[in-house]
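Supplied in structure tokens, the structure appears directly below.
With one protein chain held back, the other chains of the complex are shown just where they sit.
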Amino acid sequence: MSNLGIPKTYKLFIGGKFPRTESGRILKVRGPKGEFLANASRASRKDFRNSVVAARRASGGWAKSTAYLKGQILYRIAEILDGRTDQFVNELVAHGLPENKARAEVAEAVDLLVHYAGWSDKYQALFSTVNPVASSHFNFSSPEPSGVVVIVSPTRGSLPELVSVIAPAMVGGNAVVVLAGENALTAISFAEVLATSDVPAGVVNILTGHRDELVPEFAKHMDVNAMLLCSDDAEERQGVELEAVENLKRVALQPDRPLSPSPYHILDFQEIKTTWHPVGV
Amino acid sequence: MNANDFLSGGFAPAPESTDHFEIKKTYDLYIGGKWVKAAKRFQTTNPANGEVLSEVALAGKKEVNQAVKAARKAYDEIWSKLSGAERGKYLFRIARLLQERAREFAVVETMDGGKPIRESRDVDVPLAAAHFFYHAGWADKLTYAFPGAEVSPIGVVGQVIPWNFPLLMAAWKIAPALACGNTVVLKPAETTPLTALKLAELFEDAGLPAGVVNIITGAGETGQSLVEHPDVDKVAFTGSTAVGKAIRRSVAGTGKKFTLELGGKAANIVFEDAAINEAVEGIVTGIFFNQGHVCCAGSRLFVQESVADKVIKKLQKRMESLVVGNPLDKNTDVGAINSASQLERIKELVKAGKEEGACIWQPSGGVPRKGNWFKPTLFTECAQSHRIVQEEIFGPVLAIQTFRTPREALTKANNTPYGLSGGVWTDKGSKIFKMTTGLNAGVVWANTFNKFDPTSPFGGYKESGIGREGGLHGLSAYCNLSH
Partner (left out) sequence: MKTEVLPFPARRDSPAIDQVGVEERAQRFCARSLKKETKMSALKLAVTMLDVTTLEGADSVGKVRQMCQKAMRPLPGDPSVGPAAAVCVYPRMVKTAVKAVEGSKVRVAAVATQFPSGQMRLKERLGEVKYAVGEGADEIDMVISRGQFLQGEYRAIYDEVAACKEACGEARLKVILETGELTTYDNVRFASDMSMAAGADFIKTSTGKVPIAATLPVTLVMLQAIEDFYERTGRMVGMKPAGGISNAKLALQYLVMVREVLGPKWLTNDWFRFGASSLTNDLLMQIRKQETGRYQSGDYFSQD
């Protein structure tokens, strides 16, 4: 009796759900020898807009959730990802990665998540100040999440790359929309990890699609507060910067490779708020 | 009764004297430690009476180039090689010299810009000196400012500043730039160049090495040449959101660092349980300080319906006691509008407010005939859709709306592309934090308003700007960090 496998349908991850692209278009994903692997969704501008709506809806609650909870959830993602190591390794191997390298990538991604999980309740202390103003006021400055952050992942979109751009924005209380790299299958499988890790719906939204089609939309959208672009392409960078001007989106430009772990990547998507209050009776 | 009898309610004139210093007939550009002539000049006038104060040089492309070159040379040869401690000592010197000449700077600031002498004397000049003093101390301590990161200067900084706080903005810009090891080309606003030029005199007295700070005067084109200059590594701008966006566009793709400190339309929210009398004073400070020429002015008042009548009545009474007139008079509370064009802008928006159906109220006193003047003004019956509620007026005009619940106040307060500042007035502690954390703004004043301090970071969310100035957070705008 033959045992035919059941290939997975790779869809988008928007608002905690896995919809197909509204455009009905596909990205044919092939293995290193050109063999067919899957039909991923080729997200449209409308899918992106829907993602921003989902992210905006989720951003308030996520920002207000306690730092402890955010840390717990990031750690939970690491746990679930670790538990699914074999699945990811198989996928990465199908993509042409040697198994030991695939295993190392998953482990690196898990480590990154654990690292940022630990930052959830510490970066605030690092980046906050109590300011000794020369009057009878208590004055302090502390970071607040930027809001909705859109992320263009490094081109390859390996698991560590993906996690290295999502985790700092997310742990900082932002809701994110991510355009995954070429590794579309890994990205959507990671979305399944997110979907089972108590991440509130809409906090992370993952799209797969054509970079040149979607990047300008990311930069243009007026309800997006900040954007991370991992790119070595000067033209793409300038294009994003120019489109971002209209609502003075914050733009962080990074090279086309994974971000090494640093609390300063969290700070990139924070606004510093300074509060004054008189001291008296 | 004599018109100046105390019981008549007026004041005999109490003008600040102007005979203890000199405003030169002409000023050149301060480039590379020398005063450099330019082909063209323009006049700077006293907005309170239209009199010409001086003629200053108009820097063209050539002079901008010269200034950037001087700054680069000073950076490469001197400033980047100096220890932080030595840089700090120069800044301390500057702070002291400014304190010594405080009265002169205050009077010139008032004459050139139209702000009341009380404010230039008690706010602008002392705060400017404090900024130099504060940043002086950072110069040799930058390694402590950014945990886990390595810090280095950026290089040559081009700075363009506005006319509402000419000296203070110069200090905000120059002090951190120098402390962090950069050299500077600064362009003051065309209507208020004098205190920046006087500051150059003071740099000479301080022995600041040639080219470390260069002051070039001119209008928008001069600023544009500076911002677009390829050898400028970082641009710092304070001014309108429209110009800020143009600058943001021009630095796109260049790799230049930038900070933008732009417009605002701050909500000042007064609850029924607030210390009402202090709140009224805060509303007045919020919108009439510096004729409302303040990017963080509390230009939208949200007052809880249950106390709206009381608050408005008290506010009107308080406004009747505001002295509008000669900015040099020590009793003046509200001075002259900075320029004829700004006055036009205010008038246009006030006209729009009336046409859109808001109710205008102004105090009974008059304003001088000569010069640019606008009475402190209130609008009641404002709607969120009115232009006077949505657009930055940058004048002494307050738009009042009422609200019923904290949630409604927050929603309306945040319903704007701006996010520079905000105010909350309530006697209930937990409500203060609910509101201050809920406001999307970079500076939130709770039970106070329009307070500034060099230790306190300032800057906006959303279209009010990018980056912070002042405090520890302001330093990162003038450093390269590697981590």
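Should a chain be cited, it is by its letter among A and B, assigned in written order, with residues numbered from 1 in that chain.
As a convention for this text, a residue touches a chain if its C-beta (ideal position, glycine included) is under 8 Å from a C-beta of that chain, and two chains touch if they have at least 3 such contacts.
For clarity, every value in this text was computed on a predicted model and none was experimentally measured.
The residue from A:R42, A:H137 or A:R250 that touches the chain not shown here is A:H137. Only one of B:D140, B:E228 or B:E281 touches the chain withheld from this view, namely B:E281. When you scan B:N49, B:N65, B:T254 or B:N331 for touch with the missing chain, the hit is B:N331. Contacts to the hidden chain, counted on chain A, fall at residues 135-137, 278-281.
Those residues of chain B that touch the chain absent from the view are 2, 4-14, 118, 122, 273-278, 281-282, 313, 321, 330-331, 427, 447-448.
Going forward, only the chains that are shown with their structure count from here on.
We define each chain's centre as the mean of its Cα atoms; on that basis chain A and chain B are separated by 38 Å. Residues 126-127, 129, 131-135, 137, 139, 141, 144, 225, 234, 237-238, 241-242, 245-248, 250, 262-264, 271-278 of chain A are the ones touching chain B in the complex.
Every residue of chain B that touches chain A in the complex is listed here, in rising order: 130, 147-149, 241, 244-245, 248-249, 251-253, 260, 262, 417, 432, 436-437, 441-448, 451, 453, 455-459, 461-463, 465-466, 468, 471-473, 481, 483.
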